[in-house]
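With one protein chain held back, the other chains of the complex are shown just where they sit.
Here the chain labels run A and B in written order, and each chain numbers its own residues starting at 1.
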Amino acid sequence: MRLPPFAYDRPRDLYEALELLNSYGKDCKVLAGGTDLLVRMKQGLVAPTHLVSLKALSELAEIKETGDGLQIGAAVKLSDILAYQPVQDHWPGLFEAVKAIGAPSIQHFSGTIGGNLCQDNRCQFYDQSKFFRAARQTCNKAGGSTCFAWKGGSDKCHSACQSDSAPILIAMDAKVVIKSKNETRTMPLEELYSSVGERPLTLADNEMLTEILVPAPTPGAGTAFEKLAYRSSIDYAMVSAGAFVQTEGGRTTRVRLVIGAVARGPLSIATVEKTLKNRPAGDQQAINEVAIDAMNTAAAFIANNMTQPVEYRTKMVSVIAKRALTRAAERAISQKGFLEAK
Amino acid sequence: MIDDQERNGKKEIMEEFTVIGKRISKVDAVDKATGRALYIQDLKLPGMLYGRILYSKYPHAHIIRVGTEKAKALPGVITVLTGEDIPPVRLGFYKDNPLLKAGKVRSYRDEVAAVAATDPEIAREAISLIDVTYEALPAIFDPEEALKPEAPLVHEEHKTNLLKMPWSLHYGDVEAAKLDAVFNVSERFSTTWVTHCCMGTSGAIADFDHSNNLTVYTNTQIPSLAQKDFQETLKILGVKDKRVRVIKPCIGGGFGSKLDTYAYEHMAILLAWYARRPVKILFEREEEFIATSPRQPTVTYISMGCDKEGRLLYRDMSMVLDNGAYTSWGATTPSVMMMPITSLYRVPNVRYSAKCVYTNNTYSQAMRGYGNPQATFAIESAIDMLAEAAGIDRVEFRRINSNQPGDVTPQGLRITSCGLPECIEAVSKDLEFGRSRENGVGVGLASLIHVGGGARIYKSDGCGTIIKMDDYGKVDVFTGASDMGQGSDTIIAQIVAEELGVQVDDVHVFHQDTDICPWDVGAHASRTTFVAGNSALGAAKKIRLRLLAMASKATGVDEDKLVLRDRAFFVEGKPVLPIAKLLRGSHFTPRGEMMMADNFYDPPNENMGKDFRGNMSATYSFGTHGVRVKVDEATGKVEILDYIAAHDVGRAINPLLLDGQVHGGVLMGVGYALTEQVIMENGRNMNPDFRDYKVLTAMDAIHSKAVVIETIDDQGPFGAKGIGEPGCVPTAPAIANAIYDAIGVRIKDLPITPEKVLAAIKKKNGTVSCGIDAFTQKEQACE
Partner (left out) sequence: MSREIKFVLNGAQTCVAIEDDWNLLYLLREKLGLTGAKEGCGRGECGACTVIVDGLAVNSCLYFAVEIDGKEVLTIEGLAGADGTLHALQKSFVSNGGIQCGFCTPGMILSAKALLDENPQPTEADIKQALAGNLCRCTGYVQIIESVEAVVDKSSGDINAVVRETGDSD
């Protein structure tokens, strides 16, 4: 299928790339692995006039461990993250999340972590061909003024952020480095997400995600990612959860829980710290309580944006949250490497 | 016809087979492994145009106007057709489906206009430039609702939404048996749309020559019947007495989808006719989901009863089938459903009726099993329930009622060879049904009966074969059979090679071209091995006799002392004359002979009578599947731990291909049971892609144990029966039964998605909310 015409650039360094972004402005898209962008272009959801490819930017393709933790270039391939031994050893939650994206082989050899974090939100009424969409009114996300995913309609877009890596990275307090021609800012990953379905990222048109910074593992910490899907691959999550648990002497001192695929952005559950702090790590009753909280929080957001029923996905938030928290706590206590803990 | 029966199956005693029963690679596999095999996707003709179809925007509406001016004005557009422009071509055996709709559309997949252009992108754009004005009509999507008097009519001229189909039978006296029965069950089951998902999408190229002879390259399982359908279309175009040639490229999967001719094929013909150039229509994946016909959904009411000892006394079933807006073979699946309904297990009194109902949904077609999976889901689920009611072990209950060789069932099916008891044994032994087990784990089983010796649906169930041998002992077999990947070419090559004492590599099977290949009714009902196999065997047998006679004359050795094997004639273990040499002698000589033979085989089965009695197949295949599942009670997800599939196949002509049919059938069956559904929202397909239509992946693969029971059927070629479809027939009920065993909830509606399992668990535990129904999006009652 032919795409509307666009100009393609493959800058040789980051400076040149940012320069291009700056001059092209709003009709320009960053092209990383293309596994998300190309599908959207084929569906006629986006029609950029310029594509700036990251393929030649070796400075964005590096993953390394520094004193401060893990530094992942935005254009690092998903397969390279999985193959990186320190990730397997110290960040099992991240390993699980990346592994759960799409089909482990093919999408992983093209898809990048930056692309995964920056992919657009999804909805069963929006992520369809032109032909499919033509039979209905134009929805909010496509520039119209209705939402089919929200009971009774809505003036807001209720698409879901389906990135599998975002929940766990946010739970681990990852930061992102955002660059434009004139500015560099570093901010918590969660601030990348606007919670606006129509435009889910807070990036300006001339900005680009260049790096993801994951804090170093601390003794007594554990991470885990859970994803619920019908199939074992090529499936987006109905619900996902990333959990981080820090323990000291068997008690939880710090904890984060982020639910994915249910809201317009990754959904951080605020009450979890209050409920779990100072409780014995892995305390099932406390985890249950948090899981229910997570479900109730998510319930306000879950829209009919997937083929699976809203009610079921809502219930599953508690199950998936509980599993992620429990496994993260187990890992925190046992302090075992990923392979044993699995 | 030569009488093969004498030898079939008995040869084994006399001598070892050289190729029958061996794990022989598919004859076309090397082409496919190297990317050389050509599919419709890969074909182009010089000057070829690209056709595209415009579908309806409404499930039910009047067409007020179709504006084609802008499309016609687009450079590169050669032809634009609407329902007003063409003569009334009607599709399907019920002839209720106009090729291009005029006046009214009845479903979203209704064809409203078509274009042919020099480039696929131009065709796409042209389609988007066609302006159609509709006036929406009230639509109906629920077949049970569609039967109510106030329901809108899908076809006004038909006066009712109920199709005039004769599906009703009653053998014995069900009412009397109900009084005698000690244990009874009565239940409602339902199944939904699933679709073939052939990896190669549909497509066709139509090409007229200068004198209006037509060649159609198309993905079809029915070359001879397609030829007839295309002839009819030509006739309506006013083209009489011309040749129609059907050429089948490699087919990227069939599973029943190519058993009827579709609008796109006829549209390609019309576009080619008006454009005077070859036209290709190739579906994209979304179109494949939307505009090909799925397996038909059913609502089934079943009651069944047995006596104190667990002997089945009656089975009473009625069904409502969603026919969709038009009629294809989906409406005739009750004819095959009758087989399991009347004849799976011994049951003396049977009643069955089925209503096919027009709705504004997509229309259905044949799919692997042809109704049998839907019927077997209800029957085998209910068998477990009845066994439980009677307090009899599920395996024992099936043993008590198992079909046996020599049975004649109430429908008049004559069971000859029957390995069902052995299949049940194999499964129960393997899965250790009595064993205690951990929480959430359960086992289940279900059996099947299917036609294994053809199925006389039409007047003929025949297939022709021509065999010719060349100077070098190579064999060309021209068969009517259609290989869609299931491997019939290989099976035929093996049968012929065995009979003629040559190697499989010496045999080339042609099946692609109606100009060259003889007649056949089509690849359906698992009939190819049996019918085409017997046909080829008969032809090979004729050649063999002639070769023997010639060799005897050439060598002076008596025919019965000559052994034909390894490409030569042997006398007392020593080669005396290579076949090639004999053939060269006979061709290249004054008054020579050509080594060629033909054979038409029509199996000794019967059309069903008015009361649907009749032995529709020459023999029947049986099987039992067993499964061990683990249910995640928090999410409702079902995991398959072990799977065993035991099949009575008569004889495994090629165990390698047989295993492949079983593994493929089982995974398709598991998808049917657990994950697959075409989600229809008011007639609209909501998941026309592999992202949301959940075909299982390699990570979900199930290493099923395939057990083969050989009963060496008297009528089958070397004792073989058909096995193409059975693999996916009993899977869903086996899984449903295992889930019940595991967690005590019975799911009666396919697919058994996690949300349904969870809702059922909640209901069992007495929780008030029972989840949202996947189809109605309404809260489910928990009563």
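One rule holds in what follows: a residue touches a chain if its C-beta (ideal position, glycine included) is under 8 Å from a C-beta of that chain, and two chains touch if they have at least 3 such contacts.
Keep in mind that what you see is a predicted model, and the values were worked out from it rather than measured.
A.B. asks: Considering the complete complex, which visible chains touch the unshown chain?
C.D. replies: Among the chains that are shown, those touched by the missing chain are A, B.
A.B. asks: Which listed residue (B:200, B:278, B:683 or B:751) would be found touching the missing chain in the intact complex?
C.D. replies: Reading the full complex, the residue touching the unseen chain is B:200.
A.B. asks: Which candidate, B:32, B:65 or B:308, sits in contact with the chain we can't see?
C.D. replies: Residue touching the absent chain, from the options given: B:32.
A.B. asks: Going by the contact rule already stated, which one of B:90, B:285, B:546 or B:746 would touch the omitted chain in the full complex?
C.D. replies: B:285
A.B. asks: So one chain is hidden, and I want to know which residue out of A:110, A:218 or A:288 touches that hidden chain in the complete assembly.
C.D. replies: A:110
A.B. asks: Given that one chain is not shown, which residue among B:22, B:57, B:235 or B:399 touches it?
C.D. replies: Candidates B:22, B:57, B:235 or B:399; residue touching the omitted chain: B:22.
A.B. asks: Considering the whole complex, not just the chains shown, which residues of chain B touch the missing one?
C.D. replies: 22-26, 28-39, 41-42, 196-201, 250-255, 284-285, 484-487, 503-505, 656-657, 659-660, 663-668, 689-691, 695, 697-699, 701-704
A.B. asks: Which chain A residues would touch the chain omitted from the figure, given the whole complex?
C.D. replies: Touching the chain left out of view, chain A contributes residues 1-8, 10, 31, 34-35, 38-39, 42, 51, 53, 55, 79, 102-107, 109-110, 232-234.
Please note the rule applied: only the chains that are shown with their structure count from here on.
A.B. asks: Under the touch definition given earlier, write down the residues of chain B that touch chain A in their complex.
C.D. replies: 55, 57, 108, 120-121, 124, 128, 284, 286, 634-635, 637, 675, 679, 684, 686-688, 690-692, 694, 696-700, 753-755, 758-759, 769, 771-774, 777, 779
A.B. asks: What does chain A use to touch chain B in their complex?
C.D. replies: Going through chain A, the ones touching chain B are 1-2, 103, 124, 128-132, 134-135, 228, 230-236, 304, 306-312, 315-316, 319.
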